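Apart from one protein chain that is not included, each protein chain of the complex appears where it belongs.
A and B are the chain letters, set down in written order, and residue numbers restart from 1 in every chain.
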Amino acid sequence: MSEIKHGSVAVVGGGIGGIQAALDLADSGFYVYLIEEGPAIGGRMAQLDKTFPTNDCAMCMLSPKLVEVGRHPNVQIITLASVESLEGRPGNFQMTIRQRPRYVDITRCIACGRCIASCVYQDTKFPSEFEVGLGKRKPVYIPFPQAVPLAAVVDPQTCIFFKSGRCPQNCLKACERGALDFTQTEKLFMLEVGAVIVAPGFDPYDARRVGEYGFGRYANVLTGPQFERLLSASGPTSGKVLRPSDGKAPKKIAFIQCVGSRDLRHQRYCSAVCCMYTTKEAIVAKEHDHQIEPTIFYIDLRAYGKGFENLVKRARAEHGVRYIRSMVSQVTEIPETKNLLIRYRDESGSLQEEEFDLVVLAVGMGPSAKGQELARRLGIELNEHGFAKTSAFNPVMSTREGVFVTGAFTGPKDIPETVVQASAAAAAVEALLAPVRGTRTHAKDYPEELVPDGTPRIGVFVCHCGSNIAGVVDVKSVAEYAKTLPGVVHAENVLYTCSQDNLKHMKEVIREKRLNRVVVASCTPRNLAALFQDTIREAGLNKFLFEMVNIREQCSWVHSDQPEQATEKAKRLVRMGVAKARELKPLSVQSVRVSPAALVLGGGLSGMIAALTLGDSGFETHLVERSAELGSDLESADVQGLKAKLLDAVRVHPKLRVHTNTTVREISGFVGNFSSVLRSPQGEERIQHGVVIVATEAYEHKPSGYLYGEDARVLTQRALEKALTPQASPGLFTVPPAAARCTVQAEPAEDEAHAPRAQGRGEGQLGKTIVMIQCVGRTERRPYCSRICCAEALKNALTLLEQDPDRQIYVLYREMISYGFFEDLYRRARDGGVVFIRYDEQSPPVVCKENDQLLVTVRDAHLRQELVIKPDLVVLSPGVVPDPYNEELSRLLKVPLDSHGFFVEAHIKLRPVDFASHGIFLCGGSHAPGTVPELIAKAQAAAGRAAIVLSRGQLEAGGIIASVDPEKCTACLTCLRECPFGAVFINEQGLAEIEAVKCQGCGICAADCPAKAIQLGQFEDAQELAMLEELFRPEQVALKALTPSPLPRRGEGERGRG
Amino acid sequence: MTNDEPKIVAFCCHYCAFAAADLAGVLRLKYPPNVHIIRLPCTGKLDALYLLKAFEAGADGVIVAGCLEGSCHFISGNLRAKKRVLVVKSLLPRLGIEPERLEFFNLSSAQGDRFAQIAREMTERIKSLSPMRGEESESKSGVDAL
Partner (left out) sequence: MIVADQKPIEEILQMLEPYRKVLFLGCQSCVAVCMAGGEKEVGLLAAAVRLARKQQGRPIEITEGAVKRQCDDEFNEPWAQTIQQHEAVLSLACGVGVNKLSERFDVPILPALNTRFFGEVERQGVWAEVCAGCGNCILHLTGGICPIARCAKNLLNGPCGGVRADGTCEVSRNGPRPCAWVMIYERLGKLSQRQNIENIFAAKDWSSDRHGGPRKRVREDMLLET
């Protein structure tokens, strides 16, 4: 292993995938270079308004991640950078980076915007990349308000100085920080890394190339990404839906699907996300303006993910979104009104013309042009569609060892799948670089914490922020005022509180004046509080003896027209901050040792992958399976090779302990320290472990009706698959098996009974005419799309045709869910003569028998006619259902199941393989149905997330958490019942106690405790009420006398006690 | 207070409403300077007592702003807060205080303009009411009395 040298990783691409991979790696002991082509990280997600299917605010989710990665001590963000070349071998790569000049020193820039305001261009003139051309920017600009790094950038393409050399360079003079630097030049440098993760994302398809829709020619034809900006509250119209041509609110909006996708002239594949993003945009538009009437023109409605079906239902029922199944042939503009005329054939086949005020084109995901160039430089291969080539069984591995690929670079996919792949790639890197974990990261050393004593001695630092605050607020008088406040022993105004020289000065003042509380009045605590807390900690103070007062975003910037009032407000805010500071207490953070082992529940494909990934990363792993054998879900022919490989690997792996015929009787503890009792025929065994991965699978539902179980010629797709002779591995299109395992013995047994009979018929005996029925039994009770059945049917249909091209195959379907590259299978099946008949949900096909002849009756939804087919074989796609064992696991682990029995992840977008309960992760079909590559990525991701906990050795607990005063607790159980994180338990004294590791610090319990026995650190009632009391205190009223008291003090608890 | 504008306290959750207020600043939107933000980790931390205490301390209006429903960083804190605000809102008229002086809002962190709008609208709304009665609070809580 001497080759494995560098514990550092290059992550190329700063979108959500790259960010997630960077955070996962940095959190588990690797140093990360996050290389971004543009001036800020955030990628496409930053441009979204909301995300489907929950319509959560995209920026709300993303922004904390941006800040986190921006501040991470083990992540170095390199913007405006591209990869030149990659030399070397896994574990020891040399990557050459070319970094374009920003012309702004990001260590000096404070994003105040003065350079922008002073630019010779009075108006914003150039199309903003972030606003997808809908908004404009100047040559010097800040990419977007939440950008990381938050700094200006000069675009040499549009800057007059670079174009003509003649420019007064007002920006240079306006900058008070000397941050602008036009002497910067391009830099070439080399990074030594052990592995590379490539996440360049995708390019939205260029709608100009689909000429018939008039994008670029007609003002009121927009793309989906542009419409997203119109919906965004921080977008060019502040979230108002307005037509570009006249700024008026449109009423009728048409959304056209598959623009550039599923089209031989453009991209053959399905872009996988457009149906859902359009549905979301239609709903959000309607929410913004009730007058809007959205119409969606689509070919197939592909709502195949978790919660998608429900969103579409809501769009139709609650928001009145009109869905029309039709390909729009042309859009023409009515010159007078700039309205748009859409010509389409309606579902009855007649030609229609309809006028709309606005048209939104659902452009698909194209391969990224930069990604293609990057692939060439990195020496990795692309597939036929221009996306990164991967293997079915290692969906994040590129064709070059040590280089991993994730996200939309590997094919069209949505945010959670991107996040899953990012975590999977991070996990793969961890396994590769396990021997050098922690060699490039470093922990900071702090001096011993001073024991605070006596009266508060508060230091107040009032920031000018150049002229950002001082230009409006009289900061000097604010600082003078602060000096008069009780408890304040030092106050000063500082040009830039966050500058390195001031931070040093601050530490000196803390020592000299023996400060034991610090108040900084400057910008928002959301960005810099952690920096100041770290600074006072360096000076020996507990980091919670700090309060930040926001006099920039929430004062000078919003009251610049009323400087006097702003100054008065700043004083009030400082008075409040000081009042809180007087009441602050040091909070302790304890380290909790982590048991460095994992428990993986479920020995199917996902469980084995997760266990092997953890094992390869060096962690002892218990793989627990209820049935007698592992991998029993891997049944179909094309995964037998994989199964054999996995079983071998699991058997010989030194870090794995396999427990078959084993159930979990009990799990107690919390993240880092679980204790479980495993029960097997050999007896019971208690194990200690730091994490749990739930990896149970889903299996094919057992259909009822359709003569299933009555006639051997009616079988399921799974049974058919087994009956078909093994073919060469179809690679990427492998569809998973979704087996009946472990739990219900009766059902698989019956399935088995079917299969041999079908097999007994031999391939020639499967018959000439075959009907496949999709969405069998998909009813109110089981309304979700099982995601994999259509591709499975397509694959089997193609195999059947390969064996005998004379066969006539009918596929009866509701919606053809051949998302992504599965579209190729759909096309090949159609080209091969497979007849596809769509039926309506309300009139499912009927299978009956007449003189031993099978008859299938179906009402063709398109022709509106009843058809009767006489097949030799009927194949049912009954969908998949989760393992019923999930219910028991749900109870044991206290993790939630949805109404269909699938596990519910912590966050559908950004935490897809985490449970809300820390230290418990999920993957497998019981999270959501998926294909083999999707399940593998999810299993790797879960292992990677779990490895973050295990790699730490110690977990920090404490800080801003709730705690119970046992003197006051009456054990009313309110806190126990309402804690969203299950952090409260009743201790041996019969009183409520809060598990520090589990507490997230929301304060719900503290607010509702009827005995006032609970306080939340840093937000104690005494602190909050002190702020309120001081806020409007008139100047003439004498200040409350300050009584010296030793710290830590008893807080509210003492109030009113006799 | 040096002006006659209504005095308003806005309790904002860290993840959404407080971020929206920051964004209002970044966008340089204007709203009356008598709106003062108190940051809470989550509106779930908002004790109903803070609302009454704010009025006692001299506020003319109180804003509580949490995440959009379904988007609470702490799962359900904003739903708890909403209920508490409703209870206090129904109590206020019985104390002789117009319930319009207290309002709960859901905000995403991207809604900087909405925050500024709320701040302006609440100020206008309260201006349209007759001023609150009573002098500065004479009594203090038990700490002082004892």
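Worth a mention:
Operating definition for what follows: contacts are C-beta pairs under 8 Å (C-beta built on N, C-alpha and C of every residue); 3 or more make two chains touch, one makes a residue touch a chain.
Being a predicted model, the structure only gives us computed values, none of them experimental.
Of A:Asn339, A:Ser676 or A:Thr974, it is A:Thr974 that touches the chain left out of the display. Between the chain not shown and the residues B:Tyr31, B:Phe55, B:Phe74 or B:Phe105, the one that touches is B:Phe55. Residues 968, 970, 972-974, 977-978, 1008-1012, 1055-1058 of chain A touch the missing chain (whole complex, contact as defined above).
If you put the missing chain back, the residues of chain B touching it would be 47-49, 52-53, 55-56, 91, 94-97, 132-135, 137-139, 141-142, 145-146.
Criterion: only the chains that are shown with their structure count from here on.
Look at where the CA atoms of chain A average out and do the same for chain B: the two points lie 32 Å apart.
Across the complex, chain A meets chain B through its residues 49, 54-60, 63-64, 145-146, 232-234, 238-239, 524-526, 550, 552-555, 557-562, 565-566, 568-569, 572-573, 576, 916, 960, 978, 980-981, 1000-1004, 1006-1008, 1016, 1019, 1021, 1024-1025, 1027-1029, 1031-1034, 1037, 1055-1056. Within the complex, the chain B residues that touch chain A are 1-3, 7, 9, 14-16, 18-19, 21-31, 33-34, 36-42, 44-50, 53-54, 57-59, 67-68, 70-71, 73-77, 80, 84, 108-114, 116, 136, 141-143, 146.
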